[in-house]
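What you see is the complex with one protein chain gone and the rest in place.
A, B and C are the chain letters, set down in written order, and residue numbers restart from 1 in every chain.
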Amino acid sequence: MPVFAWKGESEQDFWWCIDQCVSSESWQPNMILDDGGDATHLLLKRYPAASNLIKGIVEESVTGVHRLYQLSKAGKLTVPAMNVNDSVTKTKFDNLYCPRETIVDALKRTTDVMLGGKQVLICGYGEVGKGCAAALKGVGAIVYVTEIDPICALQCCMDGFKVVTINDVIRQADILITATGNKDVVIREHMDRMKTGAIICNMGHSNTEIDVQSLRTPDLTWEKVRSQVDSIVWPDGKRISLLAEGRLVNLSCSAIPSFVVSITATTQALALIELFNAPSGRYKSDVYLLPKKMDEYVASLHLPTFDAHLTELTDEQAKYMGLQKTGPFKPQYYRY
Amino acid sequence: MPVFAWKGESEQDFWWCIDQCVSSESWQPNMILDDGGDATHLLLKRYPAASNLIKGIVEESVTGVHRLYQLSKAGKLTVPAMNVNDSVTKTKFDNLYCPRETIVDALKRTTDVMLGGKQVLICGYGEVGKGCAAALKGVGAIVYVTEIDPICALQCCMDGFKVVTINDVIRQADILITATGNKDVVIREHMDRMKTGAIICNMGHSNTEIDVQSLRTPDLTWEKVRSQVDSIVWPDGKRISLLAEGRLVNLSCSAIPSFVVSITATTQALALIELFNAPSGRYKSDVYLLPKKMDEYVASLHLPTFDAHLTELTDEQAKYMGLQKTGPFKPQYYRY
Amino acid sequence: MPVFAWKGESEQDFWWCIDQCVSSESWQPNMILDDGGDATHLLLKRYPAASNLIKGIVEESVTGVHRLYQLSKAGKLTVPAMNVNDSVTKTKFDNLYCPRETIVDALKRTTDVMLGGKQVLICGYGEVGKGCAAALKGVGAIVYVTEIDPICALQCCMDGFKVVTINDVIRQADILITATGNKDVVIREHMDRMKTGAIICNMGHSNTEIDVQSLRTPDLTWEKVRSQVDSIVWPDGKRISLLAEGRLVNLSCSAIPSFVVSITATTQALALIELFNAPSGRYKSDVYLLPKKMDEYVASLHLPTFDAHLTELTDEQAKYMGLQKTGPFKPQYYRY
Partner (left out) sequence: MPVFAWKGESEQDFWWCIDQCVSSESWQPNMILDDGGDATHLLLKRYPAASNLIKGIVEESVTGVHRLYQLSKAGKLTVPAMNVNDSVTKTKFDNLYCPRETIVDALKRTTDVMLGGKQVLICGYGEVGKGCAAALKGVGAIVYVTEIDPICALQCCMDGFKVVTINDVIRQADILITATGNKDVVIREHMDRMKTGAIICNMGHSNTEIDVQSLRTPDLTWEKVRSQVDSIVWPDGKRISLLAEGRLVNLSCSAIPSFVVSITATTQALALIELFNAPSGRYKSDVYLLPKKMDEYVASLHLPTFDAHLTELTDEQAKYMGLQKTGPFKPQYYRY
């Protein structure tokens, strides 16, 4: 299996690599496993002949899934596609536990900062924000949260965190973490008011959440402390540490646990197998959510790691609940 | 507004009360707010004329919602119905935080038991089990969990609880709590092996989870310790405390926080208003989930209790996210 | 064994009861087990003949111990006395875990308040404050703490609680708990600024911490909500709930776990036995701390409750550590 990728690719390199993947003369892809939708896009658009031989697409990113739904709506999706981004084993594991395992690690590896008693402001209380907040509370930090969605805000209150606006606490925050999926959440005006020694990093989406560009002005001096750590110096001597230049700090400065990767990869592999093996007619040229039963299967494959022992329903219990003894155990809309 | 209900109703009383509600000569209901589906059932079946004047049904229980979907499937639902049981503000607040607030309270009020260091077995890690486990961990108990669903089991592991079968730990458990929604989860055979002084109670569904009937045998003696607490004595002198005769221990022996009730009641009220005011044609004779925007509105009404301050999207941010600034903020399938 | 005590004793009754205990014609006490030092005081002062037959005094309260040290200093202590108040199994169990087990219980039984997301101000971060803070954090409250001692304040920060002055947060506090051992910690001026619906209670010392007297003014109305709960109404309609009229809320409104009582009672019993059996000369007429080995013995007697299994030192390990294999395992000044 040839691989086309290297660290430090340019944009041009990036597209060349994708092109190599889908258009090699020596092989013919029959399934696409994509993360972002770029391979899908290129193949469908530029190689219509090859795309006719594709039996299915598996996509795991928010962006890629969004594109697939648009294609489907426009009637331009010509093969079945599986949205694994919204499977439970993705949204409630990768998105929640991975940040919980990595945020403290990323902060420690880059700054060696003590976290007990530190005032931390987390922007966003989705799965990522929830994971970060739990981890930081666990090491004795005092956590504040900003939210736009009243439901997540109410969860946040019940979980014991104060819901504030950035302006309420920006002057006292020791550490600021973005986890919103949005852009310009932290802007120059905020950073101008932070105290010296504060640390800023992003756990959310791409490199858009912190307006890093606004820090590249002549009055501020950037000092590289070490790889992935810049100390920005204000004219009055104030210093703020910016991690990974605003890119995802856990991908840049920590290590994603292989267990979490395994869950997501297993989900993708099962989705590929399902689409490839499905009898003709089971899937049309549309976007599908992973069948609940496969989600459950992925989870069950990972339980032995924990010496976990499942309980089996008796026949009477299964009947009483209206369930098959082998699952699925929950309706499709169950939230976990 | 006449109310027909009293504590200690017989089954016959119960149906008489419902009949009074729907069939009074002096008034004519035009909306049904139901919890379990019995009023709905009676009206539709026995008072077809009156049911023609009903503009909508709001139902908040699992059972009632199940019946509505069956009616709809059978083409027998003649009015629009709103399933508020599956709104976020119900499933992720009432089901999760209410047990977290009440399980310790119920155990303390009935038994004055110290919880630090106690070994607690919780059957089920749905929302109710999650709430109980979090509360008991918070007071220093050692928590074990049983599960049938591998996804919930995996969450349980990641949350730091050992997933076991009942038989693995039944001999060492100090407290056993059921939270499965199923029947015969704890049977005589299990209780025969528990140690003296153990406490058994149910936080789940009805009074079916513990096989209480199996304890009513001549070889066991029941001693009433106080209201809602029975000490069951085995021939060898072993004693087990059974709370509320296996009925929901938090409803029987604790107090549900008014805040949680307020969230659910607000949801119901909004659903009634929506169905009543909706322009003709917006809802057909089918079962609907509460619109996400109403869920968010219910949450926003409860934030001032916590001095919580929401952040507002800028125009650019809303556009970037493809959202209205006033919500809804998440897709319908978002899990929270 | 005759007992002289009843609920609702007057001050006069109280002294009559103590007098009966120490001066009965039909018996002659030879040991004193005291909690507060009043029996000791009466016997030594009023019954010198009887006090000559006393072989030892065991005292478990701060106040009583204080009096004994004063007697000793003044050369007026005529028998050996054991200070069990400062044994580890008292200060680090009774003082810490008992509040942790009872504060939430006391709040729930009296007010049914939901604790998730509530802002709680605890005055004092000694053992009692630490126990309350841990319990309330465990149920999702947001905890603030006041302290006079910089060491306890620093512990508090590291444990993840914000150290404030009362004035910093009094307007936003939902619940105010005193745990200082001091007097007039919460005064009228503070309560005038609290928000309506707030709850005030005392977990510390006697009934001195909250200036309850300052609330008995003509402009405020007291409404008895239920036993141990008063609603104080301000002229503008603001209401504050005062629990147990400022007396210890866990003693008044909760139930002390029998396990904690057992630890303390065992300590007292062992101290009595030690003083009674000690060969002449081991103890002089002075105040002694409980020997470390007895503290360890008390702890070891309570481990089976938890299925806890101790590890035993090998001969080599004991030698390496300079310890006896049977303990004591720590120097007298070890802090645990």
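Definition applied: a residue touches a chain if its C-beta (ideal position, glycine included) is under 8 Å from a C-beta of that chain, and two chains touch if they have at least 3 such contacts.
Here the structure is a predicted model, which is why all the values come from computation and not from measurement.
> Per the definition of touch given earlier, which of B:Cys21, B:Ala81 or B:Ile142 contacts the omitted chain?
Of these options, the touching residue for the absent chain is B:Ile142.
> Pick out which of C:Glu147, C:Asp174 or C:Glu274 touches the chain that's been left out of the picture.
C:Glu147
> Any idea which of C:Cys17, C:Ala50, C:Val164 or C:Leu220 touches the chain not displayed?
Of the listed residues, the one touching the omitted chain is C:Val164.
> Please output the residues of subunit A touching the missing chain, sorted low to high.
Residues of subunit A in touch with the missing chain: 97, 100-101, 104-105, 108-109, 112-117, 119, 135, 137-140, 172, 254-255, 257-260, 305-307.
> At which residues does subunit B meet the chain that is not included here?
So the residues of subunit B touching the unseen chain are 116-117, 137, 140-142, 157-162.
> Can you name the residues of subunit C that touch the chain not displayed here?
86, 88-89, 91-93, 97, 123, 146-158, 162-166, 168, 181-185, 208, 289, 295-297, 299-300, 302-303, 305-314, 316-317, 320-321, 327, 329-330, 333, 335-336
Going forward, only the chains that are shown with their structure count from here on.
> Looking at CA centres, what chain is most distant from subunit C?
A
> Using the average of all C-alpha atoms in each chain as its centre, how far is it in Å between subunit B and subunit C?
Going by mean C-alpha positions, subunit B sits 39 Å from subunit C.
> Taking the mean of the C-alpha atoms as each chain's centre, how many Å separate subunit A from subunit C?
Whole-Å distance between the two chain centres: 49.
> Two or more other chains in contact with one residue: find those residues in subunit A.
157-158, 162, in rising order.
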